[in-house]
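Note that one protein chain is taken out, while the other chains of the complex remain in position.
Should a chain be cited, it is by its letter among A and B, assigned in written order, with residues numbered from 1 in that chain.
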Amino acid sequence: MEIADTRSDDPVLEVDGLTVRLRTSRGDVEALRSVSLHVDQGETVGLVGESGCGKSLTALSIAGLLPPMSEVSGEIRLCGRNLTNLDRRARRQIGGREIGMVFQDPVASLNPVLSVGGQLAEVARHHLGSSRREAKALATEMLDKVGIPPSRNILKDYPHQLSGGMGQRVSIAAALICQPKLLIGDEPTTALDVTIQAQILELLRSAASDSGASLLLITHDLGVIARICDRVVVMYAGEIVESGPTSKILSAPRHPYTAALLKSVPDPEVETDELETISGSVPELHEMPEGCRFAARCEYADAACAVDPPLEVISRGASLRCWHPVGGMNSAGGTGGLSGRRS
Amino acid sequence: MVRRTLLLLPTLLVPLLLMFTLLQLTPGDPAAMMLGDFAPPEQLERLREQLGLNDSMGVQLVNWVGDLARLDLGTSIFAQEPVWDVIKSQAGVTIHLTSLSLAITVFVGVGAGVVSALYRGSPLDQGVMLGSMFGVSLPQFWFGLNLIAIFSVGLRWFPVGGYVPLGDGFWLSNRSLALPAITLGLVQAGFLARITRSSILDVMGEPYVTAARAKGIPEYIVVWKHVLRPALIPVITVIGIALALLLSGAVAVEVVFTLPGLGRSMVSAVARRDFPLIQGIVLVVAVTNVLVNLLVDLLYAVIDPRVRYQ
Partner (left out) sequence: MNEVAESLLKVRGLTKVFSSGLFSQKRKVYAVRGVDMDITAGATFGLVGESGSGKTTVGRLIARLIDATSGTIEFDGYDFGAMEGSNLRLARRDMQVIFQDPLRSLNPRMTVRQLIEEPFRLHGFENEAERTKLVLAAVEEVGLSESALSRFPHEFSGGQRQRIAIARALALKPKLIVADEPTSSLDVSVQAQVLNLMKRLQKQHGVAYLFISHDLNVVRFMSDQIGVMYLGELVEVGSADAVFTQPKHPYTRSLLEAVPTIHDSPGRGELSLLKGEPPTPTELIQGCPFSSRCPDVLEVCRTVAPPVVQFEYQLARCHLYGGESGVVLETHPIGGLDVEA
């Protein structure tokens, strides 16, 4: 099913109030609460947070890969079209055709008993109806675009014969082969060596843009965000706490968690003997506090934080969920929406 | 490859040596078996001498191995015929039975395992797991006897025993083996079902299956191409083990259903202390086992690219 061409200023991806409940051995938990974000045409947006914050789950929800025992509410719109009320078959069709995904471990995300060429071709053959020969040509062309020239002849190779960097290039080729509108990378460089990581990050950005795809990059590494993301969304304990242009967020974070996170990363330009730390630890999913989830660890918390602050949209592409942002209320650029609850 | 074939010889030697030693240690005198307990001692002595039973164990072993090298399995004490002829006449039945059983084991076992895994948690899954647990725990002869009671005596669908050779009619022949094959095969099917199920569940959790779904591949193709193929590879190796178990199970089943196969022959040979026949049958079974496993290993290398391209 084709998604109709839209006007170029419509966002490619809009996630609106996404809430996901999972069934676990300890009962139902709310793994994601009211996640809202968007990716515009040609943008690269980073989704950052520590383990358990829900960033991977958000990516899986967008790609329609949640396990069956989950309850999803909210809307996910791709080029204006609502994905959440599609039936399973139609939803599955979106993957590969409109949304391409690259995972963390390149060799593990390729089927070990099928050839590389076969796994590339199957995407084209299924979605584009290509013949075997057409698919092979397309695969070869795509591999070339990701930096593996035809002379390498890897179509007949098997995944275990590829290095990490090569494997990731193949995954990117497979994700982009049908020219999707959105490319999602879930920690795509975490498992790679430093110099290879740099190559792959650059490749993600350029290949996505060449293909006309926008990029949603999931990572825990703030440096990666700085390097290729135009905007960044920060998540904590299943919620979005802050979002905005990368340079702004990294230089002047508003949410106390973002600020604390930035200070705990070893910064090459700062001479120091001690890193700043965040006291306490992330609350467990089944023991989530009422009110602001970060309050227990926040130095600015007070009685107002017993109520979970709403995610306030500051401007297009920037939002904040906090009663006491770093730097005070005035510089938030508009207090509209906050009912001034502060005792 | 070469190394593996070379390893065949010592693998064979161990069971044979073990068996040889055990036989020598068992009480019972073949000569007395043949002539009766009340035969005069000199006659017994002469027969023993004739049969080479008075030689030391070492000498007997050497003689036997020497004969083997000339492909001579010796002469059955009881039947007074070459062991090889005796085996030949009975092997057909056992081969027919084992093949049928293997077919049942594979189709029922793997089939149940696949269904069980794909519908994990459902009553179907639980039923299969329960059934397979019974299968692995039940004694085969008990199961066989019950089948006879219900289906042969009660419902009269199948003969109580005996074997109809293939030459006498395809369906008739297989009908005579139906119950025995089901007895043997179903029990092993339980074992295979569990292994298939866990292999498939392992693969389902692998990142490459999620990645395949992310590519938009419909679920039935994901299951067929991305799950079953890698998952069934280890199952194939287990079939080699299943065959060994089937061969040993054939003994009990052939006795229960009075089939003139190697299993039943083995039981009576042991009762009669017919050493050459016993040794011959064990050798044949051991060699078959080893060859099947070798074949399975080679198959593995062919179908799993990780093994092929190292």
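By our rule, a contact is a pair of C-beta atoms (placed from the backbone, for glycine too) under 8 Å apart; a residue touches a chain by one contact, two chains touch by 3 or more.
If you're wondering where the values come from, they're calculated on a predicted model, not measured in any experiment.
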TODO: With touch as defined up top, name the shown chains that contact the chain not shown.
DONE: A
Task: Residue of A:Leu57, A:Val170 or A:Leu201 in touch with the missing chain, whole complex considered - done: A:Leu201
TODO: Among A:Glu14, A:Asp230 or A:Asp308, single out the residue that touches the unshown chain.
DONE: A:Asp230
- [ ] Would you indicate which residue among A:Asp9, A:Asp87 or A:Asp273 is in contact with the undisplayed chain?
- [x] A:Asp273
Open item on the list: Looking at the full complex, which residue from A:Thr24, A:Ser131 or A:Ser264 touches the chain that isn't shown here?
Closed with: A:Ser264
Task: Hidden partner chain, touching residue among A:Pro11, A:Gly165 or A:Gly238 - done: A:Gly165
Task: Hidden partner chain, residues of chain A it touches - done: 44, 50-51, 163, 165-166, 193-199, 201-202, 205, 220-230, 246-247, 250, 260-262, 264-269, 272-278, 281
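In this text, only the chains that are shown with their structure count from here on.
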TODO: Find the geometric centre of each of chain A and chain B from their Cα atoms only, then give the gap between the two centres in Å, rounded to an integer.
DONE: 55
Task: Footprint of chain A on chain B - complex, ascending - done: 206-208, 210-219, 221, 225-226, 229-230, 233, 303-306, 309
- [ ] Using the touch rule from the top, collect the residues of chain A that touch chain B in their complex.
- [x] 63, 65, 89, 92-97, 99-101, 103-105, 108-115, 122-123, 126-127, 158, 160-161, 171, 174-175
